[in-house]
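A single protein chain has been omitted; all remaining protein chains appear in their positions.
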């Protein structure tokens, strides 16, 4: 129940971030909806393809699609106001990252993946939608350029893996791990933490 | 029989559109063939990955590959003349979009997907090749920027879904739905229909 609520929040957050980026790229309303949907659903589709779940779960649950499409339409209609909510969007994006990375790991473990593979698949679930968004909009994926992002997803996935190895119940572990991801992201944004760049790498 | 003929026409059209775009991006002859193949076969490969059909159908039918490669080579050799055939290419591209979106939906339904999932997978089959082409050539996918395109594919997929729910025979339904997609695309091009862009979205 708590997990479903968190997952919906994550979907809405990712759909909003994709739609906002698409509005900025001057796409039409359908393009905005498609990029919003791709951002929200992309990570889960990649997860299901890697795990061999056919057809992908998100393509079988129409409420997910409806929620994401409605979110994108709201962003399209009210984008100046939404853009002002930058902090709220960043928080929601962090929640989405945390939920998808940790729930992805839990789902992979339940599908019989090893702890090691499950952590990688979980991290991919968390960052996949954003990478798809940036590829569609012809940008170098933000997760490769910005504050500790994929590292936060990997930390959450690893926590779920540790909990699994210790035989802890997966539900609470997922919630705690997701909260850790959100905390890392918020701290990274607040403190402007960044991983180091190679010195003298120039313009190549 | 009719479907196979239409499918070949769609493959040729998509291969030609990919090859033309690759010639414009100054790729060499192998690059032109690869982009042409990717555009023609990409949607079907994505469809089979989502449905869990291994290995993808198009990688098992060498005539498909031969037809697409030959098309790309013809475009490479005669590209100024082909470029003048812009209207014919747009018509053929619309036929390809219609055939792939509706046949993709029919194949997904035959694989046991729900109507809802089948429509999404069908739409993805129709637009997937063009998205892959634009990603390879580093352009924002045309389907996100241009006249009613993905919407036309979704309309065709939905018609197949309705026909399936009404227990109509899949063959004729697919042909009719593909024709509807072609008609929508041609009208959109002729009337310069476009979905609205958000006001004041600037250059972001």
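Letters A and B name the chains as they come in the text, with residue numbers starting at 1 for each one.
Everything that follows uses one rule, which is that a residue touches a chain if its C-beta (ideal position, glycine included) is under 8 Å from a C-beta of that chain, and two chains touch if they have at least 3 such contacts.
Just so you know, these numbers come straight off a predicted model, no measurement behind them.
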If the hidden chain were put back, which of A:8, A:73, A:151 or A:183 would touch it? A:151
Among B:97, B:136, B:154 or B:173, which residue is in contact with the omitted chain in the full complex? B:136
For the chain that's not shown, point to the residue among A:6, A:19 or A:51 touching it. A:51
Which subunit B residues touch the hidden chain? 21-32, 34-35, 45, 49, 52, 54-56, 59-60, 62, 65, 76, 79-80, 135-138
Please give every residue of subunit A in contact with the chain that is not shown. 49-52, 108, 113-114, 116-117, 120-121, 131, 135, 138-141, 143-145, 148, 150-151, 194-198, 200-204
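Simple rule for what comes next: only the chains that are shown with their structure count from here on.
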So how far apart, in whole Å, are subunit A and subunit B when each is placed at the average of its C-alpha atoms? 29
